[in-house]
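Only one protein chain is missing; all other protein chains are in place.
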Amino acid sequence: MSERRIGVYVCHCGTNISKTVDVEDVAKYSQGLDGVVVSKDYKYMCSQPGQELIQKDIKEHGLDGVVVAACSPRMHEPTFQRAARNAGLNPYLVEMVNIREQCSWVTDDRALATAKAKRLTSSGIAKARLNRALETDFTAITPRALVVGGGIAGIEAALKIAASGYEVVLVEKEGTIGGQMAKFDKTFPTLDCSACILTPKMVEVVQHPKIELMTYSEVQRVDGYVGSFEVTIEKKPRDVDLNLCTGCGDCTEKCPASVLSEFDEGLSMRKSISTAFAQAIPNAPVLDRESCWYYTGKAKCQVCARVCQANAITFDNEPEIVKEQFGVIVVATGFDILRPEEGNQWGYGKYPDVFNGLQFERMSNASGPTDGLLVTSQGKEPEAVAVLHCIGSRDENYREYCSRTCCMASLKFAHLVKEKTNAEVYEFYIDMRSFGKGYEEFYNRIQEEGINFIRGKGAEVTKKGEKLVVRGEDQQLGVIREVPVDMVILNTALQAREDAAKIAETFSLQQGQDGWFMELHAKLAPGKTAVEGVFLAGTCQGPRDIPDTVAHAGGAAADALRLMAAGQQEMSPVSAYVVEEYCTGCKVCISLCPYDAISFDEDGKVAVITTALCKGCGACVASCPTNAMHLRHFEDEQILAQIEGVFAG
Amino acid sequence: MNGYEPKIVAFLCNWCSYTAADTAGTARRKYPANVNVIRIMCTGRMEPTFVFKAFAEGADGVLISGCHPGECHYLTGNYKAYKRSVGLEQVLSDFGIEPERFKMTFISASEADKFASVATEITETVRKLGPLGKVRDRVKSYDEVFVTGGEVSG
Partner (left out) sequence: MADKLKFAFYWNASCGGCEVAVLDIHEKILDVAAIADILMWPVAMDFKEEDVEALPDQHIDVAFINGGIRNSENKKMSQLLRQKSKYVVAFGACANFGGIPALANFHHKESIFDRVYSETPSTVNPEGVWPQEITEVPEGELSLPTFFNTVYMLAEVVDVDYYLPGCPPPPDLILAAVEAIASGNLPPRGTVIAGEKSVCHSCDRVKEEKKVTGFRRIHEVIPDPERCFLEQGIICAGSVTRDGCGTRCLNVDMPCRGCFGAPEGVIDQGAQLLSTLTTLLDTDDLEEVRSIIGSIPDLSGYLYRFTLSDSLMKRRIVAELKDKEVASH
């Protein structure tokens, strides 16, 4: 017989649990189990009265263990741990049993669900009988933040953190900050120009005394843990000395080598030594070695260095590797757009007048390749333009999700076409999703501009004579429409960057099925990740528009600031420890640890854990041949008891 | 074998497969009520001892599930679990346990449907194979079969 005094609390969760599970019966059953001194059911355990019920029992019955059979521990474990702590019970003496997500919600049969709930509760009680009080440690937080990615999300996060008085290093892999937003022409729904709202922020970044900007740089490696990350950053050789360069542009002008401009989405040529756009920050070019005549061996050239009056250009520089210490990290690495592959049904890549959304932005942009003129590949103003929504989004063959930006962007495109040309505009859409503030009003406004809305996805683009023909089902009329146009704009899906997997590995992040980085909780912690001290800002976590990106980045900054302001972080006590009297000195554990948290004491001949490095996975515990390695809260005896508990009934 | 409800024990890692099981619940995706989940932080914590213990106690099937290869929250815990599982498969077969009764899978947090179908599949396969019972009952019953009137222990 156990000497523990355990209270069992079975939650109805309104009817979420009680509809399928006979909660009274589970409570009654638990009452008879070893160590249980009190067992109750209640409508909402997580509510204030529910928590008070538990707290009262802890005091009245002198409980040294609490089992809450309710929702997933991922949902409310912290709630009940807090309640226990406030009632004087160590939070690690609380055991949660998941009878909602993993029982009542997945079972129809009441008898089977109730039987399962009893098994799970019995298992949880068995664990509670062996749970031990655990004390939490604190780790100091270095008051310095790393922000990775210089798009609007990274800029916003960096500025917010810096404005609060903390040092920030902003790392951007391109030669300039600005990200995708720098390519846009106007922004919906207000139609203010993107550059007008972005570039002042870019300038603020470079001028901010608390922000150190590292462009043309990439994070190679992250060591350490929350509060003390050691980050290895590679500064790629730009061959242009930022301290000397005046941004005069002479080198660009004289450079003989040209390639397609990535910034202009291939719609223009750029020089081998160039800045991406006029307002680039820092205002200094990057020498692209892939196309440079000197580096490719095409010629000795070096004309750029010769014309540079500031002597800012040198050749054959080595990458510079720096190691920096940070307390927190904000990942804001952004998105890419889907570019339909060869042979796609929309003629993308085949017909020169089929554009993606970013290409349209560049074309429409006054500083873009056509100086803002909308013209076909023949240089003529189009008579008709089709805008296709949901290309690759909401499509099982590409991306299942909605990209959340395209409806509004498409309306914006329609408006810009109308503003700049006399063309007819046809919008092919599945549903019009105008969910944001001012979006429905924007939709209404655009509707009044004489746009042809065709409810149905643009299924195919073919060429007939001089015209492109967009084919699609008009669901409102119930007919197949074939619309001849001169220009087609595909609003393609936002997707995770090609290098997202590599970034995930570097920062130990998880990716969802669709490649976006996983947040800790979809609703309650959208900016946190499973790695403590690493936060997500903007579209690297999922598709979102500018207002949402800025809000998300602000949230990530707040998460980062919270840690730095507190100066310390509570560490989970779920970590491994060595029972020295059992350790045989075999060294099996040492190379198993993915975090190098285990070292060997050659004098005592025993393994030693650096608790701050241990993340509590338990791999060493499972492989320790002598049971010398233990994991707090997941002890062998606890897990074995849980197994027994399943079969106790 | 009427009314036989197999008992399955599932050891799920906190970050991927346990979350997938939660997601299945949130999506109200139904699957048989036979899978009893024990949460561990990482499948790297999974010991063959736990699997043997479950079978000894009367599990009719055991499921281990972790993050996809390359996606482990602790970098490599799922590989460690996989190595142990491959060895376990062999040893369990020497113990006469049908291979269908033990499974290691990789299920990410978002794969609610996969979790539900894996849970359904192992339950229904094991249902067909029939109950195993507890090791101690089994050992005793064998020598009752072999030893006429023999009470073995004590």
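For the reader, a short list of remarks on this structure follows.
Labels for the chains are A and B, by order of writing; each one numbers its residues from 1.
Throughout what follows, contacts are C-beta pairs under 8 Å (C-beta built on N, C-alpha and C of every residue); 3 or more make two chains touch, one makes a residue touch a chain.
Values in this document were obtained by computation on a predicted structure and should not be read as measured data.
Interface note: of A:Cys46, A:Leu244 or A:Val588, the residue touching the hidden chain in the full complex is A:Val588.
Chain B residues in contact with the hidden partner, per the touch definition given at the top, are 1, 47-49, 51-53, 55-56, 69, 76, 79-80, 82-84, 86-88, 90-91, 94-97, 130-133, 135, 137-139, 141-148, 150, 152-154. Residues of chain A that touch the chain left out of the display are 581-588, 590-592, 605, 619, 622-628, 636, 640.
Keep this in mind: only the chains that are shown with their structure count from here on.
Chain A and chain B have CA centres that are 33 Å apart.
Residue ranges of chain B in contact with chain A, taken from their complex: 5, 7, 9, 14-16, 18-19, 21-26, 28-34, 36-42, 44-47, 49-50, 53-54, 57-59, 67, 70-71, 73-77, 80, 84, 108-111, 116, 134.
The part of chain A that touches chain B in the complex is made up of residues 72-74, 98, 100-103, 105-109, 112-113, 115-116, 119-120, 123, 501, 505, 508, 510-513, 518, 530, 574, 592, 594, 615-619, 621-623, 631, 634, 636, 639-640, 642-644, 646-647.
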